[in-house]
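The complex appears here without one of its protein chains, the remainder shown in place.
Up next is chain A:
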Amino acid sequence: MKLSSSVFALLCLICEIVSIALFLRGFFPVPVKSSFSAKSKVNDFPAEPQTGSGPNSSKAPAPLFKRVVIVLIDALREDFVFGSDGRRFMPYTRHVVERGSSHSFIAKARPPTVTMPRIKALTTGSIPGFIDVVMNLNSPALLEDNLIWQAKSAGKRIIFYGDDTWVRLFPKHFMEHDGTTSFFVSDYTEVDNNVTRHLDGTLKRDDWDILILHYLGLDHIGHISGPHSSLIGPKLMEMDDIIKKIHSSLISKESEGTLPNLLVLCGDHGMSETGSHGGSSEPEINTPLVLISPAFKRKAGFEEPGVLEQVDLTPTLALGLGLPISKNSVGHLISAVFEELSLREQLRLLQINGHQLSRLLQDSSPTFHKEDGYEQFRMAEKSHGSWMKLYVDGNTSEVLSNMGKKVLKQYLEALKAMSSALSKQLGKYDMYSMIMGMIFILQVLFLLLLAMPEALSREAVVDVPLASSLLSLPFYLLCLFGSALHVLICTSAGGPCYLCSLPWVLVFIVILMSSAFTCALASMAARRMSTGNKTPTKSSNWTLSELDALLLVGMVGHTLSLGSSSFIEEEHQTWYFLLNTLCLAVFQDVCRKYFREQRHRGEEEDEGPLLPSSAKEGPSFSPAAELGMSPGSEKWLALATPLLTLTCCRLLRSLNQTGVQWAHLPDFGHWLNSGDHKAFLSLLAVVSLVLIFLLVQRHCSLVSKIALALGLLGVYSYRAAVGNVLFPWQHSSRAVSKGTVEARFVYVFVLGILFTGVKDLLRSQVMSSAVDSGRLKSRGLWEVYSGVVLLVALLFRAHNLPTLACCLLIQTIMAQFIWKKLHYDAAQTTIMHYWFGQAFFFFQGNSNNIGTVDISVGFVGLESYVEAPAIFLTALSTYAGPLLWACHLLCFLSSQRDRAVMGLGHGSYCFALLRSIPAVFYVVLVTSLRYHLFIWSVFSPKLLYEAMHTLITTAVCLFFTFMDQERSARP
């Protein structure tokens, strides 16, 4: 099957998008969530069976504890308390665990074992999914139903000291708080002193109900020197003293007639043998959980602590405080805590917990009837009812207590089954889908790479041996093998699996395609080998210029840099750096072009001054002449171009500070937006808009020029209406409106210009003369381009308009003096466009963090939020930089008479390759780093950006292919 380069690139990109989508589906499992976003209320409690339907029947159970102190020690490993370290360094805690009235357990934390999701798990009782966290990056406050919210709305007074993640998650929830930043990992004393210094005062007071302490020092020590360092011992002793202090204070406050207090000692996650955390190794997920209260029976000696899930603490604490269990909690009650209660009360609490779990199960799984736990719970509820009947009747025989114990056991089993059914659905990567997506995307990449010599040849035609491979034997064998594997995996898979839930036909098509790809790849590789052996000399005469070397090194370097989380956070630095070097390399090329000629002429004069020689004008066409300048000045303009570009880039760089490490530094954009400098911002906006008009109008027809001018005026009046800039002729302070009318006015012109452009493009199809049609087509393309520019000008914030103007300026001068004059080929030009596009993505203030996406763009010209246009506009404005450069590349390549023939094909092929290499590398990388500490604070958002960028590139390639098809359709 013979395909032109552009069609080939487009098909590859489409396959890539599909496989990335599959990968993402596996990477971000759908979290278990109640379909109602409301929070649990007290009157949601189920009625206690057989007590009539009076108002008392569904009242909340009485609280068990008066006050609760939660001591959360970050990265407290299980053996720090229960192991030999605990015996040595935490004597008091060990004594309480062994002899005191306490319960101790090993609580298993779910990966990712990182602080923030663990705090979320402890407070909501759910297990946060990755997509959940990524989606919540914009609003760090926890909106889900949680224990803290429940406590606060029940009127409990909460005090918090420790890691400021809590303060960010629960703003305004605490009566008193002092957050400590965990940013400086090297400090392990101050962070804890900051918590402890409040302790004495707080313990003396009586005005609080819940005290939460989150100690960070141990985690920091782990990060610095690991779990066996000499710093661990003193830290654990310090913690032991704190436990002792709190415990004795609580005991001294204990008085007859009031409820007992509860002290909870727990860790959010453990610590691996190297001292880090985030993964799922045993020492990382096993944390101690010690509950200390006079309400419990005294221990006789050390018993092996029982194992439970970390989320089990949430319903236990909720019911212990007489609060409703939060909606998405998947844990079940720790029955030991309640064993001193009467049987009736115990059954009641278990019923409440079971009711909540069964509701969640109904919401999250369509096949909840088939779950064992659900059935068991129904049974248990029934026997609970008959037990209550006997109880209300006043029966107090042994039969009753035996029967009650049976009901209790039934309940416990039902709870356990439901809880595990719920947690099975989440917190797991769907590895099968991920690996299939990865295999696909790798196949596509190899296909692209193998096709490189053909795709970049003069014919720009790729021959994919698909038909022959469809008839080969290995293809059928592979299909069989794939199907067998699929059946095997799906029947044995433990967790949820997206591919297995797909219809059989779809999966079979997937297997067919994968096998066909493999066969095609093999035969292409074989063909390449044989031609490579035949003509080995062909590659040696292809020399690498400095610029080619730089472009290659840059691409490889950037791709490799994605392996480091800092380089992802600071990716803009990589691009700015590469772009600068590129400009300098281009500058050197220009110098070489203009000065070497001179040197050949002026070799005899040894120390002569550097006079501009009157360079011979080869071609009759000269860009300088077109701009109305003398031909002699063209050389100086060409020399000035890279320098001007460098200056522009340097200025833009300080316009929007982005990234993480230096994001807090003041930048020019903030200065402009601060309100005091509105006049300056207005002036800058006007200058930018005028510059945009001057730069864009050159290629357009008269009608489009007028439309463009009016449209840009509209942009300014929109910004004035929204209140960003000043209206010079209207001094009365107008009320700030939403500017809907103005924005729609601009939309009309955008559509008008786009329509004119498309009309020209279509008309060029039916023209008879090739020259005329070529000119018309080029004009049509430029008009479409100016339509896009106008739309982007509307969407960009006022302080970003200079970015757009600089973008257009650089495009114009580079095209005039560099790309045309220095005869860079289509591949080199494409790579440079790609680099510029990437740099402009960051120049406009984006970063690899979801938080920097400007969502307000979705409301431009709309009265209210409408999903489809809002998403489109947001995507357009976020990716404006790469998009504009890609559009410019298209216009530039097709306006080049001499190489338009294969230029477009080469361009779109290079674009596809440039996008595929980092995307594929990144997908593989993320798979291998899926237990990394920063997996979803850094790597997952970047994955979403990569996927989105690939989608945008596919759209651009589609446009390329259309233009290329028009060309090839003509004789």
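As a convention for this text, a residue touches a chain if its C-beta (ideal position, glycine included) is under 8 Å from a C-beta of that chain, and two chains touch if they have at least 3 such contacts; residues count from 1.
One rule holds for everything that comes next: contacts and distances are computed from a predicted model.
When the unshown chain is looked up in UniProt, the name that turns up among "Phosphatidylinositol-glycan biosynthesis class F protein", "tRNA (guanine(10)-N(2))-methyltransferase", "Pentacotripeptide-repeat region of PRORP domain-containing protein" or "Autophagy protein 5" is "Phosphatidylinositol-glycan biosynthesis class F protein". Considering the whole complex, the residue from A:R67, A:R94, A:K635 or A:R653 that touches the absent chain is A:R653. When the full complex is taken into account, the listed residue touching the unshown chain is A:S566, out of A:T202, A:S225, A:S420 or A:S566. Remark: the omitted chain is touched by one listed residue; of A:F577, A:W671 or A:F727 this is A:F577.
Taking the whole complex into account, chain A touches the unshown chain at residues 186, 564-567, 569-570, 573-574, 576-577, 580-581, 584, 592, 595-596, 599, 602, 606-608, 610, 646-647, 649-650, 653-654, 659, 661.
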